[in-house]
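Sharing a structure, written as structure tokens. Questions coming.
Note that this complex is displayed minus one protein chain, with the remaining chains in position.
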Amino acid sequence: MTGWILALVQTLFVVLFAPFLVGWVKWVKCKLQNRQGPAPWQPYRDLLRLSRKQVVLANTASPIFRAAPYVVFGVTVLAASVLPTISTQLPTSSLADVIVLVGFFALARFFLALAGMDVGTAFGGMGSSREVTISSLAEPAMLMTFFTLSMYVSSTNLSSAVAFLSAAHFTLAPSLIFSFMALILVAVAETGRIPIDNPATHLELTMIHEAMILEYSGRHLLLIEWASMLKLTLYSILIVNLIVPWGVSLTLDPHDMAFAALTVLGKVMVLGLLLAIAETVQAKMRLFRAPQYLGVAFILALLGMMSHIILEVQ
Amino acid sequence: MLITALSLPEQVALTLSALILLSSFLMLAQTRIDSLINTFALQGVLLFFATVIIAFISGKYDLLISAFLTLALKVIFIPGQLRRLVVRLDIRREIEVIGKPSLIMLFAGGLVLFSYYVALPIRELSLLTTRNTIAISLAVVLIGMLIIISRRKAVAQVVGFMSMENGLFFAAVVSTFGMPMVVELGIAFDVLVAVFLFGVFFFQIRTEIGSLDTDRMNRLTEVEK
Amino acid sequence: MSLTVAQLAVLATLLSSLVALVLAKQPRLMVRLSFLLLGASGVAAVWSGVTALLSNQIDEVVLPIGLPWLHVILHLDALSGFFLAVVGLITIAASFYGPTYIRRHVEDGLHPVATLTFFTGLFVSGMYLVLLSADAFSFMIAWELMSVASYFLVAYQHDRAENRSAAFVYLLMAVVGGAFILLGYGVLAGFGDGFSFAAMADAKLNSTWATIAFLLAFVGFGLKAGVVPLHVWLPQAHPVAPSHISAMMSGVMLKVAVYGFIRFVYDLLGGIQWQWGVLVLLVGAFSALMGVLYALMQHDLKRLLAYHSVENLGIIYIGLGLSMIFAATGHPAIAAVALVAALYHCLNHALFKSLLFFGAGAVLEQSRQHDMDQMGGLIKKMPVTAACFLVGCVSICALPPFNGFVSEWLTFQAALQATALHGGILGAVIPITAAMLALTGALAIACFVKVYGVVFLGLPRSKQIEEAREVPFGMQVSQVVLAVLCLGFGLMSTWTATALNVIPQKFLGEGMAGIESSTWLWLAPISEKTASYGAPAVLIGLLLSWTVAYLLLHPLRRSNRTRISIPWDCGFGPLSPRMQYTTSSFAMPIRRVFSFAWHVSERVKPAQPDRGPHYSLQVNDWIWLKCYLPVATIIHKTAERTARIQGGNLRVYLCYSFFTLLFLLWVVV
Partner (left out) sequence: MTALACALLSSAFGVLLMSVIGHWRSASRINLGINVVTFGAALFLAVGVFEHGPILSDNKLFYVDAFNVYLILLNAFVGMTTSIFSGPYMAHERELGRVGNKRMRLYHSMFQCFLLTMLIALSTNNLGILWVAIEAATLATVLLVSLYRTHESIEAGWKYFIICGVGISQALFGTILVYFAAAKTVPGHGDGLLWTVLQANAAHMDAGVLALAFVFLLVGYGTKVGLVPLHNWLPDAHSEGPTPMSAILSGLLLNVALYALVRLKMLVDPALGNHLAGSLMMGFALLSFVVAGILLHRQYDVKRMFSYSSIEHMGLMTFAFGMGGPLATFGGLLHMIVHSLTKSAIFVTVGHASHVAGTQVIGKIRGLIRSNPPVGWGLLIGTCAIAGFPPFGVFTSEFLLFTATIKAYPWFVLPLLMGLAVAFAGLFRNVQPMVFGEPPEGQHKVDANMWPVVIHLALVLLLGISIPTFLAQWLNQATIMIVGQGVL
């Protein structure tokens, strides 16, 4: 039972932390660009403001449009609960493994894309079309990295994987190196960051995610925004806990877990810093260059898998 | 076995069979229809004599019935019938154009050799003195077929067909002294009916197609024109 | 006992055919009675099938018909039972759906409905009999009965040219497939002693002959299952059949082919070689990918669904291929996971594909259109159909917690055990096919976003759509039932997997290793530590987080009411339905990315004075163009050449005879 409560706590922790990470990235970016940016907790204020706003619903919208934000948010929260953020011993981890996690993200995306098609404007369709194109390229690359990982640790269970990695001696495994590189590239694409998408603009020729949610307002927008912040956070946690599993608690001991929470926080913020730097030094790509970008990710993932099979399995 | 070792009737039989073969060659070479029919009648006569001789050699006198049947059918009735038809259809003088006569004759010569080659295993078996004639009869059959193939005119084809029949009959006579009588009669009946039907057909072809040239019968084909 | 009930099911279908013949003059009564019998047969089939699967007993009976020395043998074991239950289930659903769906035909009388019901009965009985027969002769009879009956169903609305050509291609390929299967059985029977399955299973084949038999069966059953490149009949035939027939053809007939393949390879042939598995795996992966890529380019709803059948059969074949590889390399427990995944996917695909075809049929019945680009906004006109269709979409996209996900997940789990093979080429091939499967899944999502978005969401694009209404009760019921089952089999994953586990236990000697440690809450196929998926828990979690989100936001909802307004139109005046993304524009980015996969011909006609510019897009199947049309051309050319034999000249004919004689004489002497 404690396990379940701790899992709940961990989920809450991640969900509440998510806006801060986005604010942090923005803040760093502004600093890097010599701008007077908003405070890192600005996203909390934004969400609060959205919650007070009235919902303006298109007269052509169907129930799908209303349901989608809840689905997206709920699924993302569920995804947050199965990640071994702080401890690998939480009972929620056996609820879903990494493939199910990918399935969760896919489910969220499916409904979001449907919502984009719902109102009947050209923008929504455009956003949905682009979103599914990008993700249909990103998803296999991502799964492939996870496959390599799970073959490496002989489990698709994320907790087992993290436990395995943190228990192991430091190993320079080429498969993991390639895979993690691929994972990072994919994560950038999946979370809609530069160079694939720019969350900060509403330029119709380039936007993807924003085009889909153009008709949303009020609490619906709140849920969707929060879910996308959460998604960024989840990917970040996934990356840091797989690459640097150090610090993640292997027990349910409260001290360990508190320490783990702090380390994860630190690691994720470092990753946010790197993301901000990366976003500052490069520009957004044209839409039809994105497949090439994802192709690189795919090749990396493939190389990772190949090197695992060729070099590491005896 | 040398021919000198044979008795005179046997030598006559062999000579006749050679003449029958010769008549086949003659038919192949004929270009006019009435002379073709005449040559066919001549073959019938030779066949008749050959049968009679063999009947006497072998002592199987029922062969004589076959012989006279041949005389009646193939010397008198069929050529007569054909002549009448030719006159009525007014095609007596129509010249048959055949591709390259010399080539066809050469081919026919080859056929005789081939028949000899084919008939070798039979020859070894035969108890009869006239066994070599089986090859001749086969050659007559094959040349009869060649006549049909090399002629365009329906009448000439019929003559070729009948010449084949002659070859068959000759084969039956020389190899086994004729078939059982009931079969012999059946065959004769069939030939008779066939000749009658040929006559009917000549008129049908004449009225519907306008010419007895069978090469003009080419509407039924899978090749698109 | 269960076999007796199964025979009753067959009898009921035959009776339903008979009713169609006898009562052809009173179509209304006939349709009702005939579908009632069909439904009853479905119930009997499900009952007997489930009983056989759960009790895991083999029942056998010899009927005094057939050849004098080879009577018809029927048997029912777990494998047949499982497939029988699947067929029965969809038959029940179709028998609810059918009577209302074909109302139109009853009314206009253009096509006699008796034809439809007569051949439907035969079709279903053919499928039952394929599953029940235990000798090659009756198997082939049942198999061809199924093919021929469905041919007549495809050709039902024969006044349309595409129906005729589809039916022709279908029947032709069915004939070829049947021939291959027959050959396969022939090889087995040649080595064994007779045509009963028992005798064939005892046949001792050397590895060459076994491979030949395998290849024959693979092609034969593959033709019916519609794996690439043997699939070309499928997207032609399925769209033109009446929708409940499409549902049955796509949903269950293809499964019957899978059954045949499993029966042949696992039961009769045995001694699986890993090379076979690789072939099956690669063909499966290729089918899955090609299927979904072609589906993406379609704008005919049913044709799109048909291509998705190719995709899903590919997934099933991936499972089978994996299971064969693992079985051949001595990992029966993992092979069991893969086999269960394949079987599970058979069930799932039957459910959601039938559901989708029912939905498509409902849309078609209301809109009288096949073209999705004329639809739109149907969710408001047909809410029940739309809701069920959504469930179908989510299931086919393999999204949790619905059923499609479970089987794909199991397939992935099996694939990820490739490390057990200790490297080698197999170890590389399997993960790559897994990646192809992942790509397939992602593209399927893209495809169904397109379908659902264009058909049900947005604004109506044509007049008929605006006049569409919800379909009658009978058609709703079958859809709702299937939708519930889609969720149900998604949640009851452990139960289903446990039930299916007896099949690998029988054929591979070992079941899934982790099934003991699974509980109703989560399913762990290999071991708890390796991987687990708790569908019920996922659903609970989802419901929980939705409730929380909803409850948290609820006070806000009360304080400020939602305002309805027109959507933003960028200031260009009122929105028109023509501004919406269509199927082609939606799929355009993917078309650009994977342009090599199709034969795309785009044509833009510049604007004329009297009309605007015109854009046309045609996407053709490479395989059809490159593999099938040339064969037709070759046959045509050969026929043209061969026709010279019959040139019309008598003397030439006689020459044939003459030279044949000479030749033969020469040969003999």
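Chains here go by letter, A, B and C, matching the order in which they are written, and residues are numbered from 1 within each.
One rule holds for everything that comes next: a residue touches a chain if its C-beta (ideal position, glycine included) is under 8 Å from a C-beta of that chain, and two chains touch if they have at least 3 such contacts.
Not measured: the values here are computed from a predicted model.
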{"item": "Neighbouring shown chains of the undisplayed chain, as defined at the top", "value": "B, C"}
{"item": "Per the touch definition above, residue among B:26, B:64 or B:187 touching the missing chain", "value": "B:187"}
{"item": "Candidates C:46, C:92 or C:155 - the one touching the absent chain", "value": "C:155"}
{"item": "Among B:75, B:118, B:136 or B:155, the residue in touch with the chain that has been omitted", "value": "B:118"}
{"item": "Interface with the unshown chain - residue positions in chain C", "value": "64-69, 112, 137, 140-142, 144-145, 147-148, 155, 158-159, 161, 164, 167-168, 171-172, 175-176, 179-180, 182-183, 185-187, 189-190, 195, 635-636, 638-640, 642-643, 645-646, 650, 653-654, 656-657, 660-661, 664-665, 667-669"}
{"item": "Absent chain, residues of chain B that touch it", "value": "60, 118, 121-122, 124-127, 138, 141, 145, 148, 154, 157, 161, 164-165, 167-168, 171-172, 175-177, 179-183, 186-187, 189-190, 193-194, 197-198, 200-201, 204-205, 207-209, 214, 217-220, 222"}
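Please note the rule applied: only the chains that are shown with their structure count from here on.
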{"item": "Geometric centre distance via CA averages, chain C-chain A, whole Å", "value": "35"}
{"item": "Chain B and chain C, separation of their C-alpha mean positions in angstrom", "value": "69"}
{"item": "Contacting residues of chain C [partner chain A, same complex]", "value": "376-377, 379-380, 390, 393-394, 397-400, 405, 409, 412-413, 415-416, 418-419, 422-423, 427-428, 431-432, 434-436, 438-439, 441-443, 445-446, 448-450, 452-454, 456-459, 522, 524, 528-534, 537-538, 541-542, 545-546, 548-550, 553, 556-557, 560-569, 575, 577, 579-581, 585-590, 592-593"}
{"item": "Partner chain C, residues of chain A touching it in the complex", "value": "51-64, 70-71, 73-75, 77-78, 81, 92, 94-97, 99-100, 103-104, 106-107, 109-110, 113-114, 116-122, 124-126, 128-130, 132-133, 135-140, 143-144, 147-148, 150-151, 154-157, 160, 214-215, 218-219, 222-223, 287-288, 291, 301-302, 305-306, 309-310, 313-314"}
{"item": "Parts of chain C lying in touch with chain B, wherever the complex brings them together", "value": "643-651, 654-655, 657-658, 661-662, 665-666, 669"}
